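The other protein chains are all here in position, but one chain of the complex has been omitted.
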Amino acid sequence: MSKDLFRQPQGGLIDRSQTISFQFNGTTYQGYSGDSLASALIANGVFLTARSFKYHRPRGIVGSGYEEPSSLVELIGDEESGNQPITRVQIRPGLNARSVNCWPSPNFDLMAVNQYVSKLIPAAFYYKTFKWPNWHFFEPSIRRAAGLASAPKNIHHQGHYETRYAHYDILIVGAGPAGLIAALQAARSGARVMLADDGLESGGSLLSQHVKIDGKEAIDWVRETTASLDAMDNVTRLTEATVWAYREHNLLVITERSPATQNVFQRSWRVRAKQVLIATGAIERNLVFANNDRPGVMMASAIQSYVNRYAAKPGKRAVLFANNSSIYAVARDLRASGVELVAIIDSRSNVNDLPEDLQDIQVFRNYVVEQCHGTKRLRAITIKNTETAEKTKIDCDLLGISGGWNPTVHLFSQSRGKVKYDANLATFIPGESVQACQCIGSASAIFTLQKVMQDAVQKTLQALDLDQSNAILLPQLEPEAEYSIQALWHVDLNESLCSKSFIDIQNDVTLSDVHLAMREGFDAVEHVKRYTTAGMGIDQGKTGNLNVIGAIALKKGCAPDEIGTTTFRSPFVPIEFGALTGTREGSVYLPYRHTSITQWNKDHGAEMYEAGARWRRPGYYPRSGESFQETVNRESRVVREGLAVYDGAPLGKFEIKGPDALKLIDMLYTNNFDSLKIGMGRYGLMLNEDGIIFDDGVTFKLAENHYIMSTSTGNADAVNQHMEFFLQTHRPDWQVKITTITTQWANATLCGPKAREMMQALGTDIDLSNEAFPFMAMREGKVGDFKARVCRVSFTGELSFEINVRSRDSLALWETIMEVGMPFNISPVGSESNHVLRVEKGFLSLGHEADGTTTPFDLGLNWIMSKTKTDYIGKKANEIRLAENPSRWQLVGLLPDDPNELIDESAPITPGGRREASEGFVTACVWSVVHNRVIALALLENGQSRMDETIYIRRKDHVVTAKVTAPCFYDAKGQLLRS
Amino acid sequence: MQPYSIFSLARNALSGHQNWSKAWRSPPLKKRYDVIIIGAGGHGLATAYYLAKNHGITNVAVLEKGWLGGGNIARNTVTIRSNYMRDESIPFYVKSVKLYEGLTKELNYNLMYSKRSMIDVVQTYPKLREIKRRMYNGDLHNSAYERIEVDELRRRIPYLTGGGPESRLPILAGMVHPSAAVCRHDAVAWSYARAADDRGVEIHQNTEVLKLLRNSTDGSINGVETNHGTVYADKVAVVVSGHTTSITDTIGLKLPLKSFNLSAFVSEPVKPIIDVVVNCPDIGVYLSQSDKGELVIGGAPDAGQSFRRDIKQHVFEDAVCSMLELFPSFKRLKLLRQWGGTLDIAHDATPIVSQTDVQGLYVSAGWWGGFKAVPAGGYTLAHLIAKNEQHELTAPFSLNRFKRLDFILEAGTTTAT
Partner (left out) sequence: MLKISCPFCGPRNEVEFVYGGPLKDRRPDDVSQIEDSTWINYLTVPKNPLGPVQERWWHVRGCGCWFTITRDTRSHDIIESEVES
């Protein structure tokens, strides 16, 4: 059975007592619990698992973890979730996976024809062609051919996403040997530790190597250590958790792919750590030679993982090829697994570190692999002596390659630490830290276990500012040879072989492509990357990027450090979007504000709108059988003729107290408040320092040095900021305090000719006569059972009483009003009818006339701009503007010639109605119930001097004419307000 | 200039692509030029091209401190559109879109220019009102923008399954801007560079301008100090986006500009699912899908001045939350890469294309959303430099507007940049 041919009879970290069935590309296979999809397929003798992105060449499994550049799968069914590297999928019952980007299967892929036109489609070919007739002609087919996996459509999964914040003394990234010993050191020193590791279990490289620690198998040491850590309260240990971003101020982001908590699908952490230890290990890079992408060519360290951790046998006849000493440990393990190791190709010259127990294996020194043979599977290699050029062919079905080790400096680089090139190690290593972090172990380019552990302990002590007396004891380790390497960025080949030598396997980028880019003048490393797309795939070039840099350096004849690296960007591995947001959805993400009356409104059928500052407010209250216009007309009429009520609770309210209160108010508003008497209010206009209208509202004087300011609903927060900013940063010496009382007071506003009668019906101890309680006054007393402050302010132009009560009383007040108001046919009204009424009065509305660009002079508000105050916020800016006298738009009223056609807001006014730059626009247009016709307000260039002129408004399909009038259509003298 | 076509591609394939020539030269830096352009980004390279092509001015050096096209042109969300608010702005962007449409042919380089419409997803009435203003103003200047109802919107964007009547912010309507497009950003830089170089313009990479130099007699500009020595010119243009004030500070010139960070991100590549540019102004996110299959997504800018080119986690998460509100199935899609860039913004959020109080010194800055403006920005700046008078399209963008506090306030600019 194939299962036995490719699986060792014992060993590995898999659980042979649990057999699992799974499907891959339509075929059912068996594996064991603990197998990844990759290892299970290898153990089933499956070697052709993918087709490459551009050329659709046959591909196999190359790596064993997140560095996998070759085989991507997508899961089918409930688990669908886009592209997954085949090495990062754990098999489980019911798993159904298929290779991406090939159809019908990797074995027989119709797009494989691309290989035969490969000469026509080198890197960046698309910039040179596909121009005629235009890109659109080709785009749809190109888009369909690209894109790899399908986008997931459903979100069926058990549970939800969760997010958390956490603070730790020390965050250790990676639980390999360095991370584990560092965690032990930190934890025993009493620090609060988080240890996060990407793997299924802690252990890192120790999971894939046969080394002895304290005389035991490494895995035993790992399990003992994790058990000790788990027993400590001050340690949080995460597995299947990737630390994928390092932001400013030591904020790191971690996502757990598979938390133990039931119903939590994935969990993300934002961690603020005092210190960070980066123990992310190192990633092996590949070697570049012809047909180095054939199924059967695998990273040497991946082979080591498959034979040791998964007890699989990735081939029958193996050769190893490397430029460094780490290959020999792989050789040993490969041989012990029962795979025939035919030869080792060591490209280094003058090296003599072949271990004694491997003396019987044929080693070709000073040789390189020139090319692989075989298409759907490796069957032989041709090797070449680098001095004599003598060639030999060797039959094999497995080639393990190692181009050297790169410390995983991504997070370190994200922290803004600089990396530097080390010629001895032929790689980039971490330089100076910029934030409170250090790299430890292989991540800091230390490659022997002994030194890794020493380094980890020392740096942990440094991070925690402890001395040597606190150092924990290191375990006993076996002697190990030092790592040694001779750079081999690519094998020296003719151009024809270069075009088959893959430097970025995932994006099908060949060595020829790099040379082509440079030939065309793209020789900065970022240019090469963008021109060829090397390093831009899902694997982000983890196994290939350094070879690109090396290839550029070789061609230019300089050292890799002069080339530099491309920018390391987050995330370190792809992260599901859902995992970032947790439960922040809907109203948790976009909280809305509501009043005590909101539910009453909903119960009475109000159409709720989203108003400024995320308040939910009733737009109108439709009755059955009514059209929208009929409802609005009815509500408007009831305000003009009878009695209405609306909920004004959301309006901003601020209490301003102190000896300098008046000074502040006079500085904030354009008009004068000196003469305001106690118990009276005044409408004020507020500008920003640029002179633009910012807000408006009525401010009341309660007592000497004691005022209540009201603002618009939408700008309450902004006004609060504006006032506090002014006081605290510019006038800290002024004695005045502002208290936000927006939500402490609610109000119900009665409006209409019957408002006073209604107040009397409610019962109040306030003298309601016009003499005792004039327009713009505020009186305190009882209304019904409620303590209240009643204000005579009006946005509708009718007699109004705004009854302010404590918020907790507002619903009861409202219900009382509705009851007492029944004989008056009281009606609740919403913002739509309010809008109609204020247009009839020509009152300013923020968002319509004042849109963040208009000044008060634009709106003809000269009457409210104090001429006696020498200074207030925004005054000088407008003076400067007016001095140059640019023509400005001004507020006017419009009477359209057709009295029945409603014109939409924003319709532009242009000279003669022609299609050219506008001279104004309609800011509001409503059906006036008072005049039984359409009326509008507009901003018009020099409007105030164009009364009675006919102007032209462009609507979508036709032009409309209207007459310019004063911007007030009802009760211009305000007599009704004052009644 | 070596022509690019299917024929030259085929011909070169036969020789193993050994005969492609350099897209641009690396000439030695001279002591003097007629014009120095600081910054080989999209705008800088376009300006150089149009100086040569439209005005016959070829003794031009473009000085770039890093690698050509390595600034914001290398990292943006490639949205090209002209649906702005103000009469002063719209014609400029309409021109830019028009230039873009003909650029592949003009520069003999496939920009992969893909006209595909932008659709605003409107969720509140105030925003609908604001967008209607854009719609009407756009109509006056031949920049079409039309309303569509919710069912048509969903038909065109089938993956937009959120925003229903029971959701937190139900969709009210959509607004379609048909002339919106995307294209390959690197190709824009490389094609302008190649074409400008072909006409004699010199592009000098790894050449950093350390300061501006002024004549001691009349204070006019007379050159720049670089890390490769002094270079003289009577006309110097600063076209460096976020770093504008760093350069103008060297002569104490005050400009109303602040630099800030704007970030974006892409998803893993998936098969085609979105063929328009989607903008959601009420919740602050916009996205499109590249030809490679990656979703390209952007959100709001960071608070605070910054040159760090990074990602603020909370700003990023908000953009993702917003996206998932309307596209809930994207929860299972994966983030692949993210990046930040430095932009500058003028006090009134409208760009600056202008002469300055220093004779011979020109500035093109305040482009937040400058990718769509590259062709017209270059075209008009070249005009200004060549003739010392503003092109009519950028006359409103002059610095003089600040002397009257006559701001061009693009109120509530959409999130899409």
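Read from first to last, the chains carry the letters A and B; within each, the first residue is number 1.
Keep in mind that, in the parts below, a contact is a pair of C-beta atoms (placed from the backbone, for glycine too) under 8 Å apart; a residue touches a chain by one contact, two chains touch by 3 or more.
From a predicted model like this one, the values you see are computed outputs, not experimental measurements.
Visitor: Using the document's definition of touch, tell me which of A:K556, A:H730, A:R914 or A:K956 contacts the absent chain.
Guide: Touching the chain that is not displayed is residue A:H730.
Visitor: With the full complex in mind, choose from B:R154, B:K211, B:K258 or B:R337 the residue touching the hidden chain.
Guide: B:K258
Visitor: Could you tell which one of B:S167, B:Q305 or B:S398 touches the chain left off the display?
Guide: B:Q305
Visitor: Would you mind spotting which of B:H43, B:H243 or B:K372 touches the chain that isn't drawn?
Guide: Answer from the full complex: B:H243 touches the omitted chain.
Visitor: Since one chain isn't shown, list which residues of subunit A touch it in the complete complex.
Guide: Residues in contact with the chain left out: 165, 247-251, 270, 272, 416, 434, 689-690, 721, 724-726, 728-732, 870-871, 875-877, 880, 883.
Visitor: In the complete complex, which positions of subunit B touch the hidden chain?
Guide: 243, 245-246, 249, 254-259, 303-308, 310, 312-314, 344, 347, 402-403, 405
Simple rule for what comes next: only the chains that are shown with their structure count from here on.
Visitor: If you look only at subunit B, which of its residues touch subunit A in the complex?
Guide: Listed in rising order, the residues are 4-6, 8-10, 13-14, 16-18, 20-26, 66-68, 70, 74, 87, 104-105, 108-115, 123-126, 129-130, 132-133, 135-137, 139-142, 159, 167-169, 184, 186-187, 190-191, 205, 267-273, 283, 289, 291-293, 308, 310-313, 316-317, 320-325, 328-339, 404-407, 409, 411-412.
Visitor: Note which residues of subunit A are touching subunit B in the complex, please.
Guide: 80-83, 119-120, 122, 125-131, 134-136, 139-140, 142-144, 146-155, 161, 245, 247-248, 251, 253, 270, 495-496, 499, 512, 516, 519-522, 524, 526-527, 530-531, 538, 540, 567, 569-571, 574-578, 580-581, 584-587, 589-590, 592, 609-610, 612, 690-692, 847-848, 851-853, 877, 880-881, 884, 886, 904-908, 910, 915-918, 921, 954
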